[in-house]
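The other protein chains are all here in position, but one chain of the complex has been omitted.
Entry: chain A
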């Protein structure tokens, strides 16, 4: 050991040299901090209020997760902005005639970040794990009875009932493929008892095991996610050497940091600040329509929600919301009303009834239901800033208008993790949250919001399954074209009649970034598609 140790004068010299290096580094750092707009800049910093519930792709379900999952993992097929499917890990795919069997052929060039090839067994393992974990995103695998890998490049998926939406579903970021060998070494399993025996969630907070353009460098909860470029990436070279998603919770702080150059792209700018951004030449902005929506969810089956068991009360609440005023208060008017849990523009949403503000009608309905003097409900919601909407503003505005209809809402904002824990256990009679699409098929909205077997909100609302909706969903999955659109519309009407999910607004979306960034976008499956973003030369 002693021979390795430098002698005293040598150590002193080393120390001096280290000092010089530190000084030089400091000087360099000082230079580079003069502005982010230098041409040799290769890392991007994205500011957003994060809502990460997990970084384990098969347990996660959140807007930030969509960005992370699609940066680090890859799906077999990719949904283009206009809803078509492009090859990604799979070079070709086909479905049998009645949509019960799907065969994918993997791209032979595809490799994971550790250099090992992406094989059919990885696909089978990833999807079975997603199904068996019985977590939030498991509903994407609903009805799938088998995923097999007859050879290294072929994946065969079978479904008990026809599932014409499955190819679209495979483009959802949660359907990304995990390197099964690496994950299994770290406690992950795809076995039938994965829900209890899988112990990899912690490992995924510090590691990724995908084939995407980036790999997870570090994650600090409440602070940032840092990704670095995957050197082994098998496709087109990533546009950035690193991607940092920085937690900037409120919209005004995002704007400030964007103007100062601390972040390159801000994802939740408020419309009240639009004038300021548009007048700033160092920034570029665009306002685009979105498929996102914010909604009120009523849970008749939880304690405190008894009054909501009467559908007239739920309808009265829908009629008691002054939509235009709420949209004004939250988005300065930049949003549309929406019928039910299917966003405007998705198949089946066209002809559904749009809710109207009618406080007198609401009062009459309440009286009919046995509440002539109105009623009081507790509304607990997470504090969020989503799509530029501040949840406190949204809920206070709804509270104001519902008061006119005789419904007193007691508001209590809680933090996201508290909300996430409680919504699945004790539940909340009234809550407010938001949703962004995961893939281009309307079926996701029935699987998530309608009263069918396995639906997330049927469970949260503690509502019995509606057999008619169950049948119609199965029917829609066996149909295609106009026939299917008609069934979707019929299902949408049933969901509207259930009055469990009451959309408040379908907001427009502000794409805001520094002017030297090009290709800022709103992506159906990825939320923000990093491959389309690049620094201008």
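The rule is simple: contacts are C-beta pairs under 8 Å (C-beta built on N, C-alpha and C of every residue); 3 or more make two chains touch, one makes a residue touch a chain; residues count from 1.
The rule is simple: contacts and distances are computed from a predicted model.
Trainee: Of the options "Amino acid ABC transporter membrane protein 1, PAAT family", "Peptide/nickel transport system permease protein", "Stage II sporulation protein M" or "Aminoglycoside phosphotransferase", which is the UniProt protein name for the chain that has been left out of view?
Mentor: UniProt lists the chain that is not shown as "Peptide/nickel transport system permease protein".
Trainee: Which of these touches the unseen chain: A:148, A:262, A:328 or A:347?
Mentor: Answer from the full complex: A:328 touches the omitted chain.
Trainee: With the missing chain put back, one of A:106, A:155, A:349 or A:395 would touch it. Which one?
Mentor: Hidden-chain contact among the options goes to A:395.
Trainee: Quick one: say which of A:205, A:311, A:375 or A:411 touches the chain that got left out.
Mentor: Residue touching the absent chain, from the options given: A:411.
Trainee: Considering the complete complex, identify which of A:116, A:276, A:475 or A:490 is in touch with the unshown chain.
Mentor: A:276
Trainee: By the contact definition given up top, give the residues of chain A that touch the hidden chain.
Mentor: Residues 250-253, 255-256, 270, 272-273, 276, 325, 328-329, 383, 385, 390, 392-393, 395-397, 399-400, 410-415 of chain A touch the chain that is not shown.
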